[in-house]
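Quick one: the structure is below, questions incoming.
Only one protein chain is missing from this complex, and each of the others stays in its spot.
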Amino acid sequence: MRIETRRLLNRAFSSLGLISIGLMALVLVVILTPIIAKGSGAFVFRSTVEHRKLMFDHWNRGNPERVKQDEAKAAVARAPVYQMLSDFKAELESMPRAERSRYKKPLRAVETALGRLLGPNPGSRTPVLMRQQYGATRWDRTQAKLDNLLYSEEWDYSNPDALGVKVLRPRVEDFRTTKLEPLFGYVKANIKPMMRPRWTFYWQFLFDTSKDSHIFGGIGPEVLGTIYLTLGAMLFAVPMGVIAAIYLCEYSREGRVISFLRICISTLAGVPSIVFGLFGLAFFLNTIHVSNSKSVLAGSLTLALLILPTVIRSSEEAILAVPRAYKEAALSLGAGRWYTIMTVILPAALPGILTGTVISMGRAAGETAPIIFTAAVSVGRPLLPIEALSQPTPALPWNIYNLCTEHEAVDEIRHVQYGMVFTLVALVLLLNVFAIVMRARISKKLRG
Amino acid sequence: MKKVLLSAAAIAAIALSASAEQKIVIDGSTTVGPIAKAFAEYFMAAHPDVNITVSESGSGNGAKSIMNGVCDIADMSRPMKDSEFKAAADKGIQPVAHVVALDGLPVLVHPQNPIGELTIEQIRDIYTGKITNWKELGGPNLGIVVITRDTNSGTYETFEGMVMNKEKITEKAEYVGSNGAIRQRVQSTPAAIGYAGLGFVDKTVKALKVNGVYPSAGTVRTGEYPISRPLFMYTNGYPKLGSPVYQFVTLYLTEDGQEMVDQIGFIPVTSY
Partner (left out) sequence: MSEAIQMKRVSRFTGTEEEDFGSRSAHVKTENFSVFYGAFEAVKKVTCEFPEGLVTAMIGPSGCGKSTLLRAINRMNDLIPSCRPSGKMIFQGEDIYCKNIDAVSLRMRVGMVFQKPNVFPKSIYDNIAYGPRLQGIKSRSQLDDLVESSLKQAAIWDEVKDRLSTNALGMSGGQQQRLCLARALAVKPEILLMDEPTSALDPKATTKIEDLIGQLRGQYTIIIVTHNMQQAARVSDLTAFMYEGTLVEFGATRQIFTKPRERQTEDYITGRFG
């Protein structure tokens, strides 16, 4: 080949490599940026006085004096609103019947919107559903709910051949010349003193239980459930996988059976995870009854099966990568096979085994399909380790899916959903970083 | 050493049996899910020693779970079928129904869609694929995107029974796995049509008048709205009086229970 052609080829190849790396980096940025930006919104946000009230009522957080003061100040700012409402209701009484009924529906809409913004009217009975006990707890939701109070959404279908157009109609128009008219202007102008937004770092989001199916509170049970499931899966998969790998590398004689086994393992690694999920349901729950309902145990076993091939393959590779010389040295000193494996081969293969393990740990933490039928539920309490044997748990991957498709109030809790995604990604990332650091440390120790 | 192991095992066994009693596992309908979750929240606040877990995997899966004895309560948005009863009985399970609420089945379109009213026949024609464009119904020139629930769903079976009249749903229909997913699909697709439980209707979708009746608590309760159904919780046998499961499945009879059902958007049983 001519030297020019060779150079050209070299240059083309290296630039191709550079482009693909750049593309990967770009994709990573595009994926991670919204996750981080939106996910951090679950932890750092402007909380309203309602949030602080909630924290105090249910988690006993915050200085009672200051929460009381906070509430009192907000109540002072809110008082005129309720005053206007009751003034208007008195005014209604004096109206002729026909006119009164004209206001009935708009008034109810205003009251509902106000309830969602500020919480129940002072003095009224406490609603049973927790979501109705508090107003908007976050400033971003406050804005949305304020808009909902100020404007009613209507649709203009005047052009029959086209789709309707959204029209925002100020609600104030329904109440012109009544005593309710100033309410809208007042709320708009005084929303800050009424809600008292303040930047908050809600780190307890990671540990708090959820209240009223994720509408309030944190993702503690989900995080704990994910950790249980992952550790449980490791507990089964790592010993089994490493032992299998040792057998395949050190004990088995190459033959048809062994190569067939190897093919089976590779195939197992390629089986879709939902198949494992269904297998887990059919076998662990319906056949051998490891527990009398979905449970962390059943989920862990299923996840263990899912990652077993990866653990075996990575351990096998790590063991095969141990220099033959170590094995020879040990044997020449009179060590038996088992002793050689335990004292020389496994320690030297440890970094590789560890890397494979932690990577499959990340996979186990993030898998949804295997736990749908075996372990995961929408709501549940954080479990004690002993309860994990018999009880199901919420877990991050499943609840992310659940929140975005099945939850009845999706738009209210987008921040929770993103917070979960963020936490899961961070968890997997942390695991991988941990693996890299561990690997580096052990290799360094081995290298001397 | 042996003694230590033995006593540890004994403690574990006791803890296990103790904790096993204190759980209620609920599985099934995504429509009943919000009620079950609100009840669970309410119940656990009063009984902190009981762990109630709720999963929403569809009525069909709920029935299967209780048949296999892997849940304590099966949420269902349709009554159990004979075949399911039989399969359960074969496994020594006796399903007992508790009707916890009444639900209408609003037909949903995107708010941009000018259509405000359809008849049952028109809806059926849309779902069989006879009507494929909103223009045929007096709307804009847009191909209809038909969204339906998966066949595992009780909502699907209700819809099939009350609207489809044994006719087959068009092959072009899109199947999704939950009420929330139907709503999500409809709110993001101007040409879509779907159906979901009353509790899932919000301002991001538009519920249609069916045969001239708008679906609301009032019209469903009086029976004016044509598509409605009871919502069930099934237990294995009638739960022992006073047991946590008993207290849970009778929660819908209490005032607080009814308020919750009402506020989530369904119709409490005592009001019809």
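Letters A and B name the chains as they come in the text, with residue numbers starting at 1 for each one.
We take it that a contact is a pair of C-beta atoms (placed from the backbone, for glycine too) under 8 Å apart; a residue touches a chain by one contact, two chains touch by 3 or more.
Just so we're clear, the structure is a prediction, and the values are computed from it rather than from any experiment.
Student: Since one chain is left out of the picture, which of the remaining chains does it touch in the full complex?
Tutor: Answer for the hidden chain's contacts among shown chains: A.
Student: Tell me which of A:Pro170, A:Pro323 or A:Pro385 is the one touching the absent chain.
Tutor: Of all options in A:Pro170, A:Pro323 or A:Pro385, contact with the hidden chain holds for A:Pro323.
Student: So one chain is hidden, and I want to know which residue out of A:Pro239, A:Pro272, A:Gly336 or A:Pro385 touches that hidden chain in the complete assembly.
Tutor: A:Gly336
Student: For the chain that got dropped from the picture, name the residues of subunit A it touches.
Tutor: These residues of subunit A touch the chain that is not shown: 253-254, 323, 325-336, 339, 343-344, 347-348, 445-448.
Throughout what follows, only the chains that are shown with their structure count from here on.
Student: Centroid of subunit A to centroid of subunit B, CA atoms only: how many Å?
Tutor: 24
Student: Where on subunit B is subunit A touching in the complex?
Tutor: 12, 15-16, 19-20, 23, 25, 27, 30, 33-34, 37-38, 40-42, 44, 51-57, 68-72, 110-114, 116, 138-142, 177-181, 183-184, 190, 199-200, 202-204, 206, 256, 259-260, 263-265
Student: Of all residues in subunit A, which touch subunit B in the complex?
Tutor: 127-130, 132, 153, 155, 157, 160-166, 211-213, 285-286, 292-294, 372-373, 376-381, 383-384, 386-387, 389-394, 402, 404-408, 410-411
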